[in-house]
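Contents: one structure, followed by commentary.
Shown here: the complex without one of its protein chains, the others still in place.
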């Protein structure tokens, strides 16, 4: 497919799905609820560095759970695979992203790093002499992935921090089961601050498409040519995104789209077509699984039209 | 049975079960782990005020979960039955005392006030202008029940506070589900302080037997003649102790002993024989359900010998 | 309270609750769905043999789950307590009467004999050289409890047999976990036939009140003076009815009524006031827990008016 055709397809999908007004903005984080419902953007970056984009592709929004697979890769680089696997599993759960039930099961190890319990445990493994050092490792990761400086949305951060009762509950259970080393109120609060800041990093779909294209390109950022992940860890990230990235609809996504993907409750969604391209979409209206409705439909149709499934 | 026979029976049971050294002190609260394993006491107070006791009946230990039914009664008096039932149910769970799973079920209301989630929610309903006022209501309750001034064990309180990851997790989930009004870190910390102090009140089996005898006597303290609970609320407390007081062995206790009872992980155990007497036992060696082994066996045998089951 | 007052109260409750038309007949067994919605009866038999009754007290209906506590007592008499407790527990579950989930938990032993899994396991323990011998033991039990010959409703039996997919599932799981000895399709079918026939025995509220009065009278039928259960097993039956008889509303019933009780989906409900009386009610309109709505409300009000709670 040539560049013209991709542009035409993206424009068509943007126009078609903008008409849909189903879903609502994330209501459990007050700041996210304020997002502009009309925003809708699509970006594609190929492994040879071509960029295609339509809509509000420079509109910033927070990463939220899209940060999870990338920070998982960082943890693999920093701490090694053995350590990581001893703390967080790689199995899909069939449960929602914020499920707490499976922590009560035999091993008490979070099922995978794409659900909140696993992501918080991974965040705990990003080490450093203080929270600033640790945060700068995370922020720097996303800046190298995006090829540009990034900021944290302090309003969203504070909003999450003040309403995250369930994430606090999860973190205290992780402490109870010795999955994390943080035990004092202060260190747990620091861990949660780090996690909420990771979730509050501001990106646009252009950044996200480059991040996804890096994974599509075996771990090498296609525009800067910087290697971000080793080939091995890049493969691990993609496996997990494929089996667990879309939570309790991961199976449906694998079945109907067939490429690794990750969504965030702020309305972002990325898909990785290995060896070909990274795809990103944004629209703040989400369904009850926490996936952006416009983004999911547009990427599904894009993948289907171009037969992008890894099993095609 | 005359006084001589009761004394003889208590002495026999004390001697017999002191020989048992099964179980271990509660290891998840470091201060409790330090208890003297040889301590063993039995006390009985009848509704007409007679007292029988053997062993270390003046040895103080902390109330822990034995506080739950009594504070539940206080909450009923302070806030009314409708309010209480809207926040905490009255159903047994078949789960352990510190279970978190059932909070994820449909209503998110704790199943009953005898498990930790329900007891923390009840604690949240003991109102007052600040934590000192609230604590003094709780402490005063137990002083009126025991007929004497009581203290809080600050070492146990601090020990619980610093290790209670699971109780913190439960409390944050209660906040998440709007079962409790506390939302800020500070107010949640205050609630937990109140709860841990309630658990850290020091009593001996003589005090406990008077507390149990108060329930046996329709809510009136048999030695001071003070009415502590209305007849109605006293009945509610006894119903709950019968169906839920012994957690996941509540059914077994009802079946094999047949009187309302409540245990605490520090090693205390009370049983109420309505219209007759309150029974208390203490020994710090507990089983994996959190019940004192010597105390449970001695009270079981006492109840069986005297045919005390409410269904006999 | 004298006889006149009891009659007056029963008449008042009958008239008041007949006006209620909430609920629906049991729809999962087609024959039960055909019951006359206007039928409503209340019967009381005291331990000294007085009978009080109002409404359709000679209207026959099938026992269904009301049979469970009585057959449990028969199994105790036939096989001994140790054997019975090795196969079926005595703990409440917090789950519905037809729950299958708890069988997957560690011991695979049904939680208690009041839920279907436990009742089928108990039925398997009623031994005999063939199904007729076994059935005659069960039928004879209920005839001695009722003081008169009883029949089985063949239509209801066949209706249950042809629709009981969930009970078949439960029975095959019991076979899988070696809780029951039946392994062949034929022996499992026989066990289910026995269980469905036990459930299809026809009684009226007069019979039920005598059955309940037998339990209230320590195991001795008050009109025939025949001892049906030993004192010990009678107490065991009452304990179980108290903690588990009303399934997932057992706690609420204990809290708000405070006497052992058992309901059946055909619309029957019995309550036992130890040392005083047996109470029975019938009306086929049931709620989603499987309890007759008119029967539950009438007995609740009867018990409250007369302060019958065992903890009053």
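Going in written order, the chains are labelled A, B and C, and every chain counts its residues from 1.
Going forward, a residue touches a chain if its C-beta (ideal position, glycine included) is under 8 Å from a C-beta of that chain, and two chains touch if they have at least 3 such contacts.
Note that this is a predicted model, so its numbers are computed, not measured.
Student: Shown chains touched by the missing chain?
Tutor: A, C
Student: Which is it among C:114, C:141, C:170 or C:277 that touches the chain not included here?
Tutor: Of all options in C:114, C:141, C:170 or C:277, contact with the hidden chain holds for C:170.
Student: Kindly state which of the options A:71, A:100, A:240 or A:261 is in contact with the chain not pictured.
Tutor: Spelled out, the listed residue whose C-beta touches the missing chain is A:240.
Student: Thinking of the whole complex, not just what is shown, which of A:23, A:55, A:73 or A:92 touches the missing chain?
Tutor: A:92
Student: Please output the residues of chain A touching the missing chain, sorted low to high.
Tutor: Residue positions of chain A that touch the missing chain: 89-95, 102, 111-112, 231, 234-236, 238-240, 242-244, 248-252, 254-255, 258, 260, 274, 309-312.
Student: Please give every residue of chain C in contact with the chain that is not shown.
Tutor: Answer for chain C: residues 99-101, 104, 162, 165-166, 168-173, 175-176, 183-185, 189 touch the chain left out.
Just so it is clear, only the chains that are shown with their structure count from here on.
Student: Hey, how would you classify the chain contact layout here, line, ring, star, complete or other?
Tutor: line
Student: Which chains are joined by the largest number of contacting C-beta pairs?
Tutor: Among the chain pairs, B-C has the highest number of C-beta contacts.
Student: Which chain has its C-alpha centroid farthest away from the centroid of chain C?
Tutor: Of all the other chains, the one whose centre lies farthest from chain C is A.
Student: To lay chain B over its twin chain C by CA atoms, how big a turn is needed, in degrees to the nearest 5?
Tutor: Copies differ by a rotation of 180 degrees.
Student: Can you tell me which chain is nearest the middle of the complex, judged by mean CA position?
Tutor: That would be B.
Student: Measure off the straight-line distance from the CA centroid of chain A to the CA centroid of chain C, and report it in whole Å.
Tutor: Chain centroid spacing, chain A to chain C, equals 55 Å.
Student: Report the inter-chain centroid distance for chain B and chain C in whole angstrom, where each centroid is the mean of the CA atoms.
Tutor: 33
Student: Starting from the mean Cα coordinates of chain A and chain B, work out the distance between those two points in Å.
Tutor: Going by mean C-alpha positions, chain A sits 47 Å from chain B.
Student: Which chain B residues reach two or more other chains?
Tutor: none
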